[in-house]
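Single-structure report; data block below.
A single protein chain has been omitted; all remaining protein chains appear in their positions.
Order of writing sets the labels: A, B, C, D, E, F, G, H and I. Residues in every chain begin at 1.
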């Protein structure tokens, strides 16, 4: 019987994702694989793996080869679909409407200036990079059996310059 | 000589923050205290401390007492300013314009559906709470001397119900 | 003769609902079933049942089995359509244009801060969950024969934390 | 010592509320009264009482008299402030930014069409009035000590006509 | 020869109107009927008739029968298209772009508060219903041969309540 | 005792209305005059009178003289305030938030294309002028004691040209 | 060899123009006719001719006959496509993105109030009609060989009334 | 007696115009001068003169000297107010709300692509400059006594390049 | 093996680009050509070449001939696709969502007024043309092996006029 707890993609709801998203999610549903499974098979982080599926991260030649084998997708076809460069940021509307994504956004909305103040004092005038950046999601279960999601962001700090060297 | 690396507040730029924000930031500037200093003095997390300053978190009676002493603000006055409930979310425009805050937002925009897919598969149909929630910012320096900001979010997972019990 | 008082779905008007919505509403129209009938057959609340049809609530394995039988939809097909996780919130535009939905929205717009003030004083600094939440719609007829709609929301109260434990 | 759990108003955050809101909330803070107290004194529902404070409901002559006495506000002054007709809906931004109000809004966003479908089938083609309407907030505590907020809406049903009589 | 003064519908311009709109307007064009003709045949007001065509008003069983005969549309097909409940308000963008509709909107934009002030003083605190409502368009020609459009709105007045009975 | 049913203006809520609005409404409140009273005294329609108060209609020299006398406002002062040309349309936000004004707007939103179709067929390709235009609000009470608001719009029809003569 | 300086229409870029636009532009491309040519053949102004092609102006019976002959389009087909009334204003987004159209818009944005002030003083309180209106584009070449575009607008002036006659 | 047909400025309605606008319009009102008068005195076009008053055009040293004398404004003061560079485009909201300005905008909205097509065919791929640009407003009265506003735009044509020379 | 570092186009993500974009990018992918290669073959700048592919720049007859040969696209077909005039500006949303394009935008957002102030003082009151304009992208590698992108804009300066000659 089918697993009812796998992330899927319905292109009626996401008409502007790249063609690769439809192909990858279809294969994932056929195989009944979770992102945890796929990530461990291709040796990448789960969030990065899902980001490849949503067209938000670039797959390497090695990723494509592994995904092709794991998901039984023709290698040349997958290569042609994933060969270009991601056009990021289109999948989430502004502000996000889905409750799960909205809450991530709400944290930025509420604590944005608190983060800025603390980071500026800790690191100086600059930004935490969202490019030289990694992230992960972990699950903790406390002693009362409650689950907690732990999200970690790690980004390089860049000082803002504005002078010609 | 004045420290040029302290977060300050200019009410011309933020005319709709609560009155308490102006009072607290003025005192912070007079004392030349960092949020690290204030947080350690009142025994709260740095981000939570900054959130109180921006009117995004409620101060407890104990917080008010400690802030009043630490910053030389009349206790009754601070109590009356901080006695109500925060009206959150107004300080950050949509989308954020400041580069530091924009990058936090960009992570949600780019990876929102990747987080959703991974979290749904890990925890089921629900959300990571932004209310039963804690966060921190840490600084790491790698072997090449580069600084990295590490942001952690920890929120309780709530399964979505829609039935009367 | 066809019942002219059944909720239907025209995908020209809702091109971005999930595929499952079109399938379920088509079967509902063929069977000429009301949501009251379907809800009582599958043992769920009417609003939750309609929410499943609009892709706003996740159907359980049991829901899928019952819906499949009741509506003569192939079980495997329905399972594959409803197996993923809902991507919520896309069906209603901002602000709502339909007069019925607008009035629900208008109540929040007019009385939002009144609800906040009363709830904060009654429960403290936090929120009424929209996730650990149930709702129902009831019909009352007064002595003059006027009908009244009674909507009930019941959500768990969560206190806002912002500290690492 | 001041009660830290009373709803207050900071006009820096709400510069476009009517003058009466500032006057009423100031007096409420001075008296340290909750809305529960004020509502019971003037014989109105708590939400309606708070709505008067936010300029979203019209006070009757009797309300004004009672509020004037209870809060020690000059009767003529209060009468001139509350004599006009409310200009509703300006206090909540679109979409709401405060987490508590956002969740009320989110319920409408997610379940708007489910409510519409269920109400249309139950009552016919029309709307639940937001004008011939009453509401209340109640607190329930379950056996595990968790608090639940229960919001009730009761609105008259009006059938949509479009014909000259 | 074809009449060049009949309202028609081009679905390229209105992709989100209900399927019934396309069917009804196609038949109207084939028959070369004006709304005046159709309205008088089905015994309804012209604006209400056009509103049915645009999916903004619900057709009764009798309307469907008459439209089916008048326009040679299969009765069962029309019944299935018009059997649900209208999802109103999507056809006009905000603000309206068509000059004719924009001018109707402009009247509300310019005189909205003047109407509110006059109505509030005449009727009290409430609204003119847009639901218990009828409207018509009439043509007058003055002595200089100029045409004038006269639009009438007639809506029930509802006093705003906010108390539980 | 003060009349609690007179339209007033609170400039906190309308900071961008012209200075004349504040002056006229203050005088109206002092005199405790309704728009019906003022309109009959200056010999203009009630809606037009209210439109002058809101800065949406230009007062003639005669209007200014009469308003000055009726409301005890210095004639020169009123003349200098009302001497320019109205800058219309700023008072109503988009879409309107006040429930009374929203319902006027909703009529245009729902029936805009129905009006267009009926008017085009009746008058040809053009518009009903919102400039060569008059309007009124009337009150009807039916045999059951219900009040009905009747709004009339009368605008000249202009055919759309696009050719040099 | 094809003329590379003819205005064409790509429906991928303009999916919501009327069907007639696609038909007319296709025929124009096949014939390799400029708007100057077409306008002179049908005896209308160039801008008006192009406006018919974009669905912004109504073609007369005579226009349709001439266009049908000139462009070899079946007369009955063209008549059915152009028989209704234009639904204007959808082709240009807000603000315009194309640089040529943006600059027209920018003139209104920068000098809108200057035009208003000058026109009000010259003509009184009213508007220049965009309906009883004609326009043309002319080309001038100065002595240095520079080209200048000269756009003329000629609109009737209507005084704003607001009184019942 | 004061002229009731002079353009004035109320800074409540335009809080973000430059300080010079308030000073110039105040002096204009005191002198009771029309823009026609001022323009002819300073030797500039009426629209350009009004544009200086609204902060949309830069005054030359000679303009400042003449305006200072004509309007009795201290020369040094006017020079300091007008010495910088205009920050254009803020006075008109998007889309314009005032009916007069809206109609100018509507012409661009309706005929934007018609202008583009005609201009592209006449001049090639480029734009009519809004910078190397002049404009005027003229009044015509036809034989029936109707007034017509004639607006002329004259802009240099620039071909779009995209190559390094 | 396919090159994974070539820019490609997925029309699901860009449904409103011109048909020519799909044709050109398909041929580019088939040939596995970079823009550097194509630009050098047709003798144009890389950015201008890419702009032709995205429908943002007009191809000359010579460009079309060269592209047709280089990419094996039927000359007549390419000529008919590229024969019209570009309808620019639709490909980038506002604000840009893709991180690379957002950063270009951010530079304008942050330093827009700094550029204006410096340019105005250097050149007078006017603009740097975006039409009489060229641009290029260069790659520099510093001694530490870091790559730097250098973008150059060169636009003619036009003084703003507003007078008839």
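By our rule, a contact is a pair of C-beta atoms (placed from the backbone, for glycine too) under 8 Å apart; a residue touches a chain by one contact, two chains touch by 3 or more.
Just so it is clear, the model here is predicted, and its values are computed rather than measured.
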| item | value |
| --- | --- |
| Among G:34, G:109, G:132 or G:147, residue touching the chain not depicted | G:109 |
| Omitted-chain contact residue, chosen from A:35, A:133 or A:148 | A:133 |
| For chain B, the residues touching the chain missing from this view | 1-10, 12-15, 29, 93, 97-99, 102 |
| Residues of chain A (touch criterion as defined above) contacting the omitted chain | 44-45, 47-48, 51, 57-58, 85-87, 116-117, 120, 125-127, 129, 131-136, 154, 158-165 |
| Interface with the undisplayed chain - residues on chain G | 95, 97, 99, 102, 106, 109-110 |
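The rule is simple: only the chains that are shown with their structure count from here on.
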| item | value |
| --- | --- |
| Between C-F and E-G, the pair with more C-beta contacts | E-G |
| Intercentroid distance (Cα basis), chain I paired with chain G, Å | 29 |
| For chain I, residues that touch 2 or more chains besides their own | 15, 85, 87, 97, 99, 102, 131 |
